[in-house]
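Removed from the display is one protein chain of the complex; every other protein chain stays in position.
Up next is subunit A:
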Amino acid sequence: MSLTNPSTGPGSVAAARSNLKRSVQAAFEDPADRTHGPIGYQSKVHVTDKYNVIGFISSGTYGRVYKARGRQGQPGEFAIKKFKPDKEGEQVTYTGISQSAVREMALCSELSHANVIRLVEIILEDKCIFMVFEYAEHDLLQIIHHHTQQPRHPIPPSTIKSIMFQLLNGCQYLHTNWVLHRDLKPANIMVTSSGEVKIGDLGLARLFQKPLHSLWSGDKVVVTIWYRAPELLLGSRHYTPAIDMWAVGCIFAELLSLRPIFKGEEAKMDSKKTVPFQRNQMQKIVDVMGLPTKDRWPLLPSMPEYAALSALQPPLGHHHGGHYQRAPPGGGSHLEKWYYNTINQHTGGSSPSLQTLGAEGHHLLASLLEYDPDRRLTAAAALQHAFFSTGPDKASLNCFEGLKAEYPHRRVSQDDNDIRTSSLPGTKRNGQPDDSLRPGKRLKE
C-alpha cells in the first residue's frame, strides 16, 4: 500500500491481517490521493513505473529499504530507501522533510566515489521520498556474522586488508570534501558482489566546513555507541573527522575478532532530555585502552565530562599505585595483548591465519584508536600506512579476491510485514539476528 492511503482505521483488524502478506510491490503502489489544490504536487516520475520491487531488505527509524530491478532496461539491481512520512492521526499529511533526509539527499547527490554508495535518483511521490541506490549484495555486519557461524573462522587477512583500504579510501574522499559521516559501523559499510566496499547511509552525515553553529548544537547524539569516539563520550563539542576514524578503528578490530571491541551499554536520556555520561561505554574502552592521560591527550582536562573519568576503573592488572600508567613502547599494552591474542587464535585451522597481518596491523589499530583526536590517524595518513604495503597480501580493490567460497546473499523478504503500522525505532533488519541487539542511534534530531 501507499502511505498516502489512510483507509484502514483502528477497527479494521481483519483488513489489516489480510494485508499482512501483501506483496512488497504494493508498498509502492496505490496512490490514493491524487487530488490537489492549485499548486498540487505530482511527481513526473513514478517509482512503480520505473522499478519492479522484488523484496524487502530492512527497516529503520527513517523508513524501509527494498530491493528492486529496473523496468525500463536499467542495468543492475537497486536498493530503494523509502522514507516514511509523518502521520497526524490516521491522515498522512505533508509535515516537512526531516533534516536527516534533507542532508542525505543533498550529500548523496553531490558525492561520487568508488567507495561511497552511488545514488541513482531521488523520486518524491505521494508524500514519500524514494532514494534509489545501487544495490550491494553484502555488508560488513553480514560478513562478520557469517564468520561467527560454526565453525567460527576468521575473515581472511587479504579480505580484511582490502576492506580497510577501501573503507579508508572512501573516508578520505568524504573528509577531503568536508563531509563527516558520523555513523560508521559494520551495518553501514556495504560490499558489492565484486568485492567493492561502499560507505552507505549518510543520514547523519554533515558538512563540517565552517558550520553556522557548532556541529554539536544540531543533534546531540551521534554515532552508534559502540563506535563512538572518546571525545564524544566525554562531551566534546568540537568534533572533527577524527570521530569517523575512531569508528574505523573499531570496525578494524571487529573484522579481526568478529565482535565489537567496545561493547558497552547505552545509558538512556533522562526525562529532562539531558545527555547522560556514557559511563559503561567509556569503561569498556578503558578496559582495553587504559585510562586516557594528559600526557597522551593534552586537551583531556578541558573535556566537559573529564571529572567523570575518575570514577572509572583502571583496567585490571595495570595498577601502579592506583594510577594507570600507559605501558612503555614494546612493554605490552592491553590493546597490544588484545591484538596478538586475536590474530593468534584459530591458527592451524583450514582458514588462513591472521598472523600475517603482523606488527603493522597492531600499529594501524593503535593509531586509529588513539585517544587524542588530534593525534589520531587521518584517513589520508592511514592509507599510507605500512600495513597496506607489507606482508604477503597487498590491498586489492576486490576484497573477495582469491576466495573460493562465496558469502551468502542478502536476505530479501517477500513479506512486507506491517508496513501500515510504523516500525519501532531501531528495529531489526531482516535476517540479521545480531542487529536487533545492537544499540539504536539518533535519539533526537
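Convention: a contact is a pair of C-beta atoms (placed from the backbone, for glycine too) under 8 Å apart; a residue touches a chain by one contact, two chains touch by 3 or more; residues count from 1.
To be clear about the criterion, contacts and distances are computed from a predicted model.
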Inset, instruction - From the list "Chromosome disjunction protein 3", "RING-type E3 ubiquitin transferase", "Glutamyl-tRNA(Gln) amidotransferase subunit B, mitochondrial" or "RNA polymerase II holoenzyme cyclin-like subunit", give the UniProt name belonging to the chain omitted from this structure. - result: "RNA polymerase II holoenzyme cyclin-like subunit"
Inset, instruction - Touching the absent chain in the whole complex: find that residue among A:K161, A:K185 or A:R206. - result: A:R206
Inset, instruction - Touching the absent chain in the whole complex: find that residue among A:E110, A:D295, A:D374 or A:E406. - result: A:E110
Inset, instruction - Among A:V102, A:A359 or A:A381, single out the residue that touches the unshown chain. - result: A:V102
Legend entry - Hidden partner chain, residues of subunit A it touches: 36-41, 43-44, 93-97, 99, 102-103, 105-107, 109-112, 122, 124, 127, 177-179, 206-207, 209-213, 218
